[in-house]
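Heads up, this is only part of the complex; the chains shown haven't been moved.
Read from first to last, the chains carry the letters A and B; within each, the first residue is number 1.
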Amino acid sequence: MADRPTSRRSFFGLAGSAALLCTIGGEEVVVDSPESLDRADAAAARVRRPDAALAQDVPQLQPQPGGVRREYWIQAQTHRWMIVPTRRDDWHNRRITGKTTYRAYTYTEMTPGFAAAKSGPTMPGPTLHAEVGDVLVVHFRNADRALRQAVTMHPHGVKYSPEYDGAYMGEYTHAGGFVGPGETFTYQWECTPDSVGSWPYHDHGPNHTLNTFRGLFGMIRIRPRGEPMPAVHFALFAHQLSPPVTGLPRNFQCINGRAYAGNTPTLRSRVGQSVELTAFGMDNNFHTFHIHGHRWKDPAGQYVDNPSMGPNEHVTARFVEDNPGRWLYHCHVFSHQDTGMTGWYIVDP
Amino acid sequence: MADRPTSRRSFFGLAGSAALLCTIGGEEVVVDSPESLDRADAAAARVRRPDAALAQDVPQLQPQPGGVRREYWIQAQTHRWMIVPTRRDDWHNRRITGKTTYRAYTYTEMTPGFAAAKSGPTMPGPTLHAEVGDVLVVHFRNADRALRQAVTMHPHGVKYSPEYDGAYMGEYTHAGGFVGPGETFTYQWECTPDSVGSWPYHDHGPNHTLNTFRGLFGMIRIRPRGEPMPAVHFALFAHQLSPPVTGLPRNFQCINGRAYAGNTPTLRSRVGQSVELTAFGMDNNFHTFHIHGHRWKDPAGQYVDNPSMGPNEHVTARFVEDNPGRWLYHCHVFSHQDTGMTGWYIVDP
């Protein structure tokens, strides 16, 4: 069935696809067109390394008794990414026309020494797993050659000293807050008892809004020592790929960088399995996380099926699966659901 | 006192009254004018019944020991609805001028066999009550002759198999996800221990965003077996009737389909009564629910007087009344409060 064309003006005018105002190093840039996107990247490329960020005298952390140093090798890179690879909305049995490819920025897990990529590009980046008492050691490389700007990894939930905050802070920046093109930095983060749970990590460099929105995000999952993993677990990031971010003439409400059921993750489980779904907001909007046919206890002990989350906030649904079938999961902001923030959850008997 | 006229442009430009982007069957329609509203309905009328939705082989559910099958007969229909029937804002002692009537779509409770309406049109539809162990049996009829499109009832909170999900899912649609004009379908939903609480139901047919926003929503309330009802209980839906939905030149922030105190529900109780107020978000926005002069414990045990809720999320205020007088209740998003999302709560001594 044919789509009615929608003018660029219409899409720009839609709720939530407004211009982005970015503060990038010493400049403020309104990103509302492909040209201003280039201007933002040029501004980011002009940000010089703060003097304080030259110091590489960082602490070496040891795990608690019984803990280990869990090492990850992670590389940031831009590449072409298809938002709607099937060119279909499988929910509405509908063809999606027009361009859906943009320059994404993602974290890729590498083998030790950055020898090789463990997989093709993924969005989100790899989930970092650890237990209480461990030290997460993340060797990070900014491997991007195209955008010539510094990026970082900033974690939530784990304990870190300012050296490992991974945030650009102007003249107060530490080395880990400015990892330039071709450079590496090793973050060391402690997993303390109050780190238990799931948390986001994301870029916090000088161009953090744009680069996080382009795809520089992932999940950290810290469990009590010895606690087994659920049989099935997924990390879902609800985020908008808007015209200012993609340069495309229309707005996509995405889960993990994809829009529309059949492109967003199709989740799968079996009756009887323990299931854990963690959903994050990762844009400027507030979202909810709804799964058809399922309810679960929230942290306050109340049964819910559609809790809300803000940017970089999350909700976790945990349940033992008992309801076979094909289900929709989606953000319940109706306009988000209608513009792609929907997927399938298939439960086998 | 006279109102200053406000141009259509101004109202369209106000936060939250932006165009709606709807995905309707095989088409994407930007609804931003009365003409595009007609176009959306025409697109919805073109959606054909998916083949899978022809199968009527649905399971018959029996209640748990001690439970019953609670039957409701509910009909969906459009009709003219006045958003401001008193033509006054009783809070500001102010006349509301201009057109406030639009084509609403609501659920009406009927006597058995759809023989007669139990009341005139209401928004929300009837509250469905049941206890744990019951099966809610909802005989649903799409009785609308004007818009010629399929609608459904999709519940939250109760347990249902895919046949009773009530969601249009393209080629995966079950019969209950596509109830065409003049057709009926009987939903059967289980009330399990994790169903206890209050939940929304709403349209999830091929034109669900527009038709839910027009008024196709209501509340399900499941209580533990034998638990008495509070002396006073109300269901309140916070939702926007925006120009794209109504075709009217201005935006209304509503509670239960009405805007401005004296039109929105005037709630009433007496000192000493147990009171339960459940407030839902039912549009694209996030809201809060505030009652003057009252506090209550949230599910985490913290006293609150203004919790927030997302679309299809709810908060429930439960307290024993101890504070006589005339009180305002309202959403604390200031612009929502100012454009109608306010009402009276009157406590008699």
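In this section, a contact is a pair of C-beta atoms (placed from the backbone, for glycine too) under 8 Å apart; a residue touches a chain by one contact, two chains touch by 3 or more.
Predicted, not measured: the structure shown is a model, and the values here were computed from it.
**Q** Assuming the 2 chains shown are copies of one sequence, what number of copies does the full assembly in this structure comprise?
**A** The complete complex, not just the displayed part, contains 3 copies.
Methods note: only the chains that are shown with their structure count from here on.
**Q** Note the rotational component of the Cα superposition from chain A to chain B, reported as an angle of 0 to 180 degrees in steps of 5.
**A** So the angle, rounded to a multiple of 5, is 120 degrees.
**Q** Please report how many Å separate the Cα centroid of chain A from that of chain B, as a whole number.
**A** From the centre of chain A to the centre of chain B is 33 Å.
**Q** Which of the residues in chain A end up touching chain B in this complex?
**A** Listed in rising order, the residues of chain A that touch chain B are 1-4, 6, 10, 13-15, 89-95, 251, 286-288, 290, 292-293, 295-308, 323, 325-328, 332-335, 337-339.
**Q** In their complex, what parts of chain B are in touch with chain A?
**A** For chain B paired with chain A, touching residues are 16, 18-30, 32, 50, 154, 156-157, 159-162, 165, 167, 169-172, 194-197, 199, 206, 208-209, 212-213, 283-284, 286, 298-301, 308-313.
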